[in-house]
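Missing here: one protein chain of the complex. Every other protein chain is in place.
Which chain is which? They are A, B and C, in the order written, and residues in each are numbered from 1.
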Amino acid sequence: MSDKAPKRPGTRLRKLFCLAVFSYFALLVLATLSASLVRGFFAPPTTQPIAFPHTTHADKLNLACDFCHSGVKQEASAGVPALSVCLSCHRAIATDRPEIEKLLGYERRGEPVRWQRLHNLPDFIHFTHQRHIQAEQPCAACHGAVERMLEVQRVRSLKMGWCISCHRSRGAPRDCATCHK
Amino acid sequence: MDRRKFLQLMGLVSGTTLLSSCGSERNQKELISYLVPPEDGVRPGTAAWRVSTCSECPAHCGITVRLREGRAVKLEGNPDHPVSQGALCMRGQAALWRLYHPQRLRTPLLRTGNGYRPIGWDEAMKRIAEAMTASAEKSRTNMLLTGSTSGSLAALQERFADTCRIDRLPEFEFFNHAALRQAYQLLYGRPRLPRFGIEDADLLVTVGADLLETFISPVGYAHQLSVARREKGLQWSHIEPHLSLTGANADRRLTIRPGSEATLLLWLLQTLAKRRRYARRLPQQILDALPKISLARAMDNSGLPGSSLTELARSLEKARHPLLITGGVATAQLAGGQVALLGCLLQWVLTVPWQGLDFDRAENFGRAGDLRDLQQLNLSLQNDEVGVLIISRTDPVRHSPQKWRLDENLRRARLSIAMTDLHTATSRTTDLILPLTQNFERWDDVEPRIGIHSLIQPAMAPLHNTRSEGDILLELQQRLTGRSEAATYEKYLQQRWKKLFSASQLRAFINKGFVTKGSPRTTISLRTKPTVAALRRIAPSEPLPAPATVITGSIRSFDGRSAVLPLLGEIPDPLTTVTHGNWVTLSPRLASQYGVKDGEELRLTKTDFAVAQPARLQPGLPDGIFGLPIDSLTSGPPGIDPATGEALRVIGGIKAHPTGKHFALPILSGSPSQKGRGIIPKPIHRKGKHHAEHRSLYPEPAYRQYRWAMAIDLKRCIGCAACVASCYVENSVPVVGREEHLKGREMSWLRIEPFYDDQGRASFIPMLCQHCDYAPCEPVCPVYAAYHNPEGLNVQVYNRCVGTRYCSNNCPYKVRRFNWWQHKWAPPLEKMHNPDLAPRSKGMMEKCTFCIQRIRTAHETAGKEDRLIRDGEVIPACAQSCPTDAITFGNLLDPQSAVARLIKTPRTYRVFEGLGTEPAVYYLRPD
Amino acid sequence: MNNDISAPQVETDVLTAMRRPGPAWLTGLGLAGLLFAGGLALWAYQIMHGMGVAGITHPVGWGVYITDFVFWVGIAHSGTLISAVLFIFRARFRTSFNRAAEAMTIFALMVAGLFPLIHLGRVWRFYYLFPYPNQRQLWVNFRSPLIWDVFAVSTYFLVSLVFFYVGLMPDLAIAARHRSGRAGKLYRILSLGWTGNLRQWRHYGRLYMFLAAFATPLVASVHSIVSWDFAVSIIPGWHTTIFAPYFVAGAIFSGTAMVLTLVIPMRRVLNLQEHIPIDHIEAIAKILLLTSLIVGFSYVIEHGMAFYGENLFEMEQFRFRALGHYSLLFWIMIMCNAVLPLLLFIRRLRRSLAFLFVLSLLVNVGMWLERFVIVVCSLARDFDPYNWGNYLPSPVECGITLGSFGLFFAAFLVFVKTLPVLSITELKER
Partner (left out) sequence: MPRQLYFDTPDAFLEELRAQLNAGIPRRRLRARLPFHLHEAEELLIGRPSRLRYFALGGGLAGFGGGFLLAMLTSVDWPIVTGGKPIVSVPPFLLIGYLLTILIGSLSCFAGFLWLSRLPDPGPLVSDDPFDPRFVLTINDEEAS
C-alpha cells in the first residue's frame, strides 16, 4: 500500500467506535430480555376460584381427561365439567376439605364457577378438539402433562407458528381456512 | 302424553335457554361451568335449531331458529311448513332485528305530559283494571282492537272479551282484502280468502294482486309460482296500471289505465262466457245482468290494444287450468268492489271447475275488519263512548286517513293502551304502553290457514321486562273477574293443545312446528240472486284521469310495519335500488316533463291529500303514473272506499310540481341498463360461444374432492332479496346506514341487480363472490389474505388483511366489501352475531364465503363419520331462504350433485366469461 | 461558459448559500412544517377512526392517496434521470441540477413511501408486507404487484440515498473545512473522514460509475413497476401494455417539471445564476418537451386502442374519461400535459424563466390530475354497470396531500440550508 498514512491516534478511535457499536447492540438485547422478564414476573398470577389439583384426579385417580371434559371427543370444545359432575363424587368424598366446601358453596348459591381461562384462542380461529382427538393426538401434545401439574399452566404458546409446525410435520391441512374463520 | 312428559317437552327449551349462557366463545377470559349439564345435549359451541313461526306479517311462514349459546342468531324457513315450504322473505329474516332492536320497549310506560314514565307491570295492570271497571260504570264501552290474530290467542281474546265485557272490535290490518272477502261472501256466502292453487295452474292472470310483495302470503305464492312454472309450464300475465316487482316478474305485463280493471274484467267475463268451453258456467240471469261492453270500449278504456285483449281471452279459454286473481291496488280503489266481484265471478267461470280455490284451507282473515270499522271506532271516540281502548300489534293511527284525526280522538278514550314491541304512531298517542315479548321469547301458536296450526316456541329467555299478550289478558281477567282461564299463558296453551291435539299430533307439533288438521273439502256454489243484484249495480266506469298516483305495498316493509328494522332499510328496494329513505317513482319521460331528476322533490296534491317526496326515475313505469311506496306515505291513506272499506290506493287527477328541493337518495344501482354487457344475456347473445376454446397460460386448477359451486336460475329469481337479508344475518354483515350508502359504501355480500331493457322490462341477477378459479383478486393481495383454497373457495383471511383494497379494485364483479369503520352494534344487537364467523374490524376486506362456516360444519359431521359431504348437506344461507329455489349449491366434482347436473343445461352461462376468470357461480339464463 | 469561475469562487458561492437562513426561509419552513404537522394529525385521525374518513368508497377503492403515491414516485424519477443517466451520457448540464434533483428524489421517495402506508386500512399491520422470518411461518405473496412495489420503492430509495450520499461525501468534507466548531465536526463525521487522497478518489470514481449504472435501469423499471400496479389488473383503462413506457415518460415529465419548480427560485434566491446557466435550464426544458410529446402520444394511443379494439368496457371507460363525471379534470390534464408544453418549441419561451416556472407548475398539476384520472375513472366505470359510482376526495385526503407537499418542501428547505445545493467538486471538475 503505497499511500498508507503513518500511525495516528485513529486506531484508538476505531476501537472506541467498535465498542460503541457493540454496546449499542448489547444494550438492545439486554433491554428486550429485561422487558420480557419483567412481563413474566409482574404478570398477574392466575388464581383459580378453586384450587383444583389435576395431580390428584388425573394422576393418582387416573381419571381419563374426558371423564370431566366430556366434549372433547365429540365437540369443538372440551368444556369444563358442570358443577353437578364434580358433585357426583364430591357430595360424599372429602367434603370437609376447604376447597370442596367452596364447591358445595357454589351449589348452594346456584352460582356457576368462573374458572380462569388459560388456553385461549383468538376469536377469528376455529378450533375443534374433536378433530384433533380423532387424529389421535394425545391431550398432552397441546396441554402438557396436566396430570403432573398441581395448578394447570399453559405450556404451549398456542401461536400460529406452533400450530403450523405440528400441522406441517403431521401432514395435516395447512389451508388457511382450516383454522381461520 | 301425560302432563309430566308434556312439561318436560316444554321445559326442554326454557331450561336450556336459561342455562346455556355458558360460552365457548373464543377470547373469553373466563370459563363458566354449567350448574347442570344441558338436558338436550346441546353444548356450547354447537348450534341447536327450534321450529317456530314468523310473525312479521299475517302470512305466518314456518321458521326454524338457530340458537348459539342461548340466543337466537339466525332464522330460516321450515322446509316442511305448508305455508312457506322452507323459504323466508327478507322481512322474516329481519325479524331478529326486531327481537334485538336497541329501541325495543323494555318496561311498561305511562304517559306523563309529553314524556313517559316507566312503571311496573303491577301498577300498569292495576290502572287498566281500575279504568275498565270505572268506565263500565260510566256506560263507556271498553274495547279491544288487535292486529290479525289466530290460534290460541284468538280463542283467549274471545274468552277475555266475554268474561270481562270488553268489546272485541274486528281485527285491523291495512292490507285487509276486504273487497275480496265481500265478493266471496256475495258469491258463495264465504267471507274468506281461499287458498289459490297456483301450483296446479298452467295459466295465471293476476289483476293488481302483488303476489310477490304484500298480497296475503307472498313467500308461499312465490314458491307455488316457481313450482307451477317448473312443472306445469305456467304462463303468467299480470295486469296493473303501474310497475310492481310482481309485474316485473310476470311473463307478460299488461299496463292498463288506472281504474280500468273493472271494464277489462267485464269484457273478459262477457267474452269468455260466450265461448263454448265456459258457456254453461254462468246462469242466464247472471249473463243477462252483465252490462254489455264492446271490445272497442274495453280497448279504449284500458288503453290496451285489441290484440292483447283477444289474446288474453284466447289464452284463458285454451288453458287447462286457468287461474285469475284480483287484489292489491286493483281492489283498493273506488271501483274496487266491482273489480273484486267481477274477478271472483271470473274465478267461478275459470278456476272453480278445476278446484283451484280452496275455501277449506282459507287464509285466516276471518275476523279482519276494514277501514269502515276503524271509522266507526273513531266516531265512538269522538262521541266519548269509549272507556278503555286496548290496541295490540296494530297501528291504526298510521293507517287511517289524516282527516279523521284518529290520533287526537284516541285521547278521548278514558284510557288508551298500546301493546307493542317497538314504538308505532299509535303507541306515541296512547296513555299507556305495554311492551310485548317477541315471538322468540314465548310460547304461542297461530293458525295462518284454517286447519294449519303453527307453533311459536321460545328460543331464549325474554331480553327485557316484557310480557306476552296472553299473559296480560289473563292477568287482566284475573283482576277483573277474580278468576282466569289459566295461571299463565303457557298453562293456557297446554290446556288448549291437550284438547286440540292427540298425543302424536302434539309431538309432531312440537317437533315439526305445525299440525295440519284435515277437513273434507266442501264444494261451493254460486248464489245467483245476490250476484245478479250486485251485477245490476255495476256501471262500467271511465278510467281515472291522468296523472294518477298508485300507492304500492312494499316488499321491504309490508304495510310499513317493518320499516323500523334497520336491516330492511339497508336492503335496496328491488326495482329502484333505493335504500334508506322515501321517494316517489315516475317514468323518465314524465320526469323530463316535470324537469326533475333523481332526488329532486316532487309535491303531489289532490284536494285533501298532499305528499312531497324526492323523485326516483323508474324505467318501465308507464307515463302518467306516480308510484308512491307506502313507506313514503307519511300521513295515512288519502281516503277510503266507502263501499268496501279498503283504503284508496289509486287516485287520479293528481297535480304534481317540483318544489326545487333536492334530497340525496341512496341509489345503489350505478346504471339501470346493463349497457349491452350480457350480464343477463339477451336471446341474441345465445348464438354460439364467443370464446370457443379456453386457452390459459396457467395450470388447470387441481381440486381433489370438492369444488364448491353454485348455480343460480335466473328464470326463477324474482329479485325479492330474501337471500340478501339471509346473508346479512347469517354473516353478521354490518348495517351502516344512510350516510354511508350515499357514499356508496354498502356492505352487503350479496346483492340483487335489476337491469332494465329498452322496453322497461326488468330482469334480476343476484351477484355475489364468484369464487373464480382464476380469481383476479387473489394474486394482487400482497399478504395472501385472499387466496384460493383446495376446495375451490376464494377465501379471505380477515386478520391477515392489511387493507390495500386492491382485491376489491381488481374484482370485475365488485363483490368485495371494505370495512371503512369499526362498525358499531348498538346493544343488544351484538347478540345476533354468528359466533362461527370471525368478527371483522375496521380496515379489513370481507366478502361472500359461500357460507364457509356451514361447509366447515358439514366437514366436521362428515369427518366424524369418515365420509364425504353429501349433496345437499351444505346449504348456504341465501339458497336456504330462496322462495323459488333459484339457488343451488354443491360440489362440482360430484357428477351426481344437483349443481353439477344443472350446469350442464344449455341455459348455463357465467358472467363476463370473456375475462377468463372461470367463476364457480353459474347462471342459468332467463330465456 | 463559466469555466472561468475559479475553484475557490465555486466553493464560496455554493457555501454562502448555506449560511444564515433569512426570514423568508424561516417562514417557508414554518409554513411547510405546519402543513406537514397538519397532515400527520389528519393521518392519526384517520388511523383512529378508520379509512371511512377518506372519500374513497366502493367501487373507487383507490383515490387521492394512490394518486399522490404515483405522483411522488414520478417526481423522484427525474432526479435519477439527471444524476445517473445523464452522468452516463456525460451530459454537461447535469452538474447544474444533479444535487438538487437527487435531493428531490430522496424527499419525493420519502413522501411517496408514506402513501402506501397511509392508504392501508390496517397500517398497524404494515409489517405483514415485508418478507421476514416470523413465527407464523408465513411469507408474502411475491406475485402481487404491491410486493413488487415494496421492493421497487425501497430499492429505489436506498439506491438513491446511497447515490446522493456518495455524491455528497467530498462536498461534506469541503463544508467541514469552511465551518468551525460543532457544525464542522458534524460535516466531517458525515464525510466519513474524506481527505481526497488518490485511493479514495479512484474507488470513488468507480463507485459513482457503478451506482449510476445500477440506478439507470431503475429510472425505467421503478415507474414501470408502479404502472404494473395498474396494468397487471384487469380493470378497463388500467389493463394495457403501454402503461410502462407511458408512466416512465410521465414520471420524467413531471419530475423534470418539479426540478424546474425547485431550481428556478433556488437559483434566484441563493444567487447561483452563474453556476446554473440558462443554457442548462433550456436543456431541461427540452427534456420536458420531449417527454410531453411522449405523454401526449400516449393519450392518443390509449383512446385510439380503446376505440380501435371495440372492447365495450374499454370504450365506455375512455368515453367516460373524456365526457363523464371527471371530464373537466381530463381536459385540464390534456391542456397542461400535452398542449401547453408544445409552446416549448419556441426558443424564446424555452429560455424564459418565468414561463418555465409557470409551465412547470401547470405540468405538475396536470400530471397529478393524470394519475387521478387514471386511478379514479377506471375504478368508477368498470365492468358491472350496477357498481358504477363516483368518488369525491374528502377533506382528510386533501389535508394529507397538502401535508405531503409540506413534508417535501420542508425537507427541501432544510436541505438547501444544510447541504451544498450544487456539487462543488463536479463544478470544479467542469
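Rule of thumb we're sticking to: a contact is a pair of C-beta atoms (placed from the backbone, for glycine too) under 8 Å apart; a residue touches a chain by one contact, two chains touch by 3 or more.
All figures in this text were calculated on a predicted structure; none of them were measured in a lab.
Asks: If I consider the whole complex, including the chain that's not displayed, which of C:F69, C:W148 or C:Y299 touches that chain?
Replies: Checking the options C:F69, C:W148 or C:Y299, the one contacting the hidden chain is C:W148.
Asks: Taking the full complex into account, find the residue in C:L198, C:L328 or C:A354 that is in contact with the omitted chain.
Replies: Touches the omitted chain: C:L198.
Asks: Looking at the full complex, which residue from B:L31, B:A775 or B:A838 touches the chain that isn't shown here?
Replies: Candidates B:L31, B:A775 or B:A838; residue touching the omitted chain: B:A775.
Asks: By the contact criterion defined above, which parts of subunit B meet the unshown chain? Give residue numbers in ascending order.
Replies: The missing chain touches subunit B at positions 696, 698-699, 701, 773-781, 784, 786-788, 918.
Asks: Can you list, in ascending order, the subunit C residues touching the missing chain?
Replies: So the residues of subunit C touching the missing chain come out as 7-8, 11, 131, 137-144, 147-148, 151-152, 154-155, 158-159, 162-163, 166, 170, 173-174, 176-177, 185, 188-189, 191-207, 210-211, 214-215, 217-218, 221, 225, 425-426, 428-429.
Note that only the chains that are shown with their structure count from here on.
Asks: Can you name the chain whose C-alpha mean lies closest to the mean of all the C-alpha atoms?
Replies: B
Asks: State the pair of chains with the top count of C-beta pairs in contact.
Replies: B-C
Asks: Express in whole angstrom the distance between the two chain centres, defined as the mean CA positions of subunit B and subunit C.
Replies: Chain centroid spacing, subunit B to subunit C, equals 58 Å.
Asks: Counting only residues that touch at least two other chains, what does the list for subunit C look like?
Replies: 138
Asks: Mind pulling the subunit B residues that touch 2 or more other chains?
Replies: 784, 800
Asks: Quick check on the complex: what are the subunit B residues that touch subunit A?
Replies: Against subunit A, the touching part of subunit B is residues 22, 24-37, 43-46, 784, 787, 789-790, 793, 795, 797-800, 836-839, 852-853, 856, 860, 863-864.
Asks: If you look only at subunit B, which of its residues touch subunit C in the complex?
Replies: Residues 577, 668-671, 673-677, 679, 740, 743-746, 751, 753, 755, 767, 776, 779-784, 800-806, 808-810, 812-814, 817-822, 842-845, 911-912, 915, 917.
Asks: Could you list, by residue number, the parts of subunit C that touch subunit A in their complex?
Replies: Spelled out, the residues of subunit C in touch with subunit A are 134-138, 197-199.
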